[in-house]
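With one protein chain held back, the other chains of the complex are shown just where they sit.
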């Protein structure tokens, strides 16, 4: 199977897993950078992630225009998030925009920051900023990231980390590989719930910087790290797409 | 397909989606105004929303009497909610009465009001009153809206907004279109949970009035707004009813 | 269909609904009094409610001995709860013992009482005591109600109400009819969650005594009250048992 065909299957698997695990619902999207041309990425047409198929995957320039120039298909209004992240961060190979519910309270809290508290999400990084669109674009937006200016302002939050919350909206995550992104993002809502519930009982212990660094140093695609990918793909009904 | 047949299919889809998404359970109901005769509306006979079919849809006068005069079928005891809303608000084309669980704490709280805190529900409006039946009808009712006097008192709460909570009971929502109603109401329980969880951590940021206005100005039936409708209909097993 | 055959079908339906709606899990049980002989009741052999069938239903004397004298089948260790309730309260026709999770915090709280806060559970009554087995039987029991002395002490809590919590264990509910019991008990965990969540936001409004009385005065088997029974039976895969 050629590289692009494999990539499209992996992107379908990622869509289906993230939907089945409630990281994405009817809305939200996940992309992969082109493996040979860093100025392009792959993302589905405007469709809910749970029903994405290989034929729905479109190749985009970083500016959000489809490579084939076809303007007839409805596209995700917020696809500019993806191109902006790839433009800013050469090391990023996969990107996610999600509205996962349990992250949302942390996007609107005036006093509490999301922190890694469980081992599985140690590699989400120690610094998770909240991007408030109103700071640069005023308090009368729809909160949607609908152009490259919006996207670039958001992506600038990712300079020294992998994740940024979006006030009243969701979050963006930047993966080293698609498996890396999926594994961590499946557990990010759990991390949020655990932190919230621990806070109800008083003070809590987050991961230390040394533990975060140790987690980040693990190979993101080692066999133990891929156990989830293989299992969740089957759970999501796309186990057959794991085969070449 | 003629307009009324299409409307009935859409109303079945709305019933099924709202049940599948836990906005309705064994109880609660959703209606659509007659497209040609504003003095009539369509609503199912007394049946749980998850199993409504086209043949269950009945045409009503605003006073809650069936147009065909047939008095043999059990009808929803609280159908007067719908006629009262349509009577009060000429711009409303669809109405919902729901007991969605996560709204209920806000209906009995003495100190906290439900507010839009996530972008998806920005268009639920900035002012969400709580209607307490006891204020006008005393403290010995069954809490049910079983006649037009009850319904009109409730509908009066909707003068400058789209949603009213009902103390210890649920809420009513007024839609510009059926898709508008379904999309927002799927996310209203999420909005409630996010606000409640954010409050556990301290102060939170709600949407600004400018953001609410910007969300309200979006076309409620634009392609991005209908992505949920199409996906949820498939999830609820009525994808085939999307076709004309 | 004769009365006893109909009763057995209804008791299977009740078991299946209560399991499917998470009121019962692998454990817990529901019974019905004999319609012609108030000194007997029907209850399943020791088996999880979700898989009860008509052939599993056994006729018991109020003292917990099977009418047929067969001692070979394992029986519920806590069946004495049912006989004790029927013995104490001639008006009760159906009884439930459940460990429903969301009730449990109220059984161990030193400061808060469960109260009816939503219309659907107005008829669970205004006074819901907590029975602590340790008061009479000491602090070294297994917390199980394994004889008539235990059962009678518990049943004495039901003198002026329909429901008693059991400390660290669950609750017992006494129904006027099987449908009455099932409908209210499906909503009791919701009532508990709503009260708990409302309390997180400050003071809350419970139903007034007048509202509770008005709810209690409704016919428990009116068509609107049976809408849940019919729908939930289908959801639980036993819709065919609704037919005579």
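Couple of notes before you dig in:
The chains carry the letters A, B and C, assigned in the order they are written, with residues numbered from 1 in each.
Note that in this section contacts are C-beta pairs under 8 Å (C-beta built on N, C-alpha and C of every residue); 3 or more make two chains touch, one makes a residue touch a chain.
Just so it is clear, the structure is predicted and the values come from calculations on it, not from any experiment.
Considering the complete complex, the chain that is not shown touches A, C. The chain that is not drawn here is touched, among residues A:110, A:136 or A:234, by A:234.
The hidden chain makes contact, of the residues C:77, C:149 or C:242, with C:77. Per the touch definition above, the residue from A:4, A:51 or A:118 contacting the chain not shown is A:118. The missing chain, though absent from the display, is touched by one residue of A:3, A:55, A:70 or A:208; that residue is A:208. Residues of chain C in contact with the chain left out of this view: 26-27, 46-48, 50-51, 74, 76-77, 99, 101-102, 104-106, 108-112, 132, 134, 138-144, 167-169, 196, 199-200. On the side of chain A, the interface with the absent chain consists of residues 117-120, 122, 190, 193-194, 197-198, 200-208, 210-211, 213-215, 218, 223-224, 227-228, 230-232, 234-235, using the contact rule stated above.
The rule is short, and it goes like this: only the chains that are shown with their structure count from here on.
Taking each chain's centre as the average of its CA atoms, chain A and chain C sit 46 Å apart. Touching of two or more other chains is recorded for no residue of chain C.
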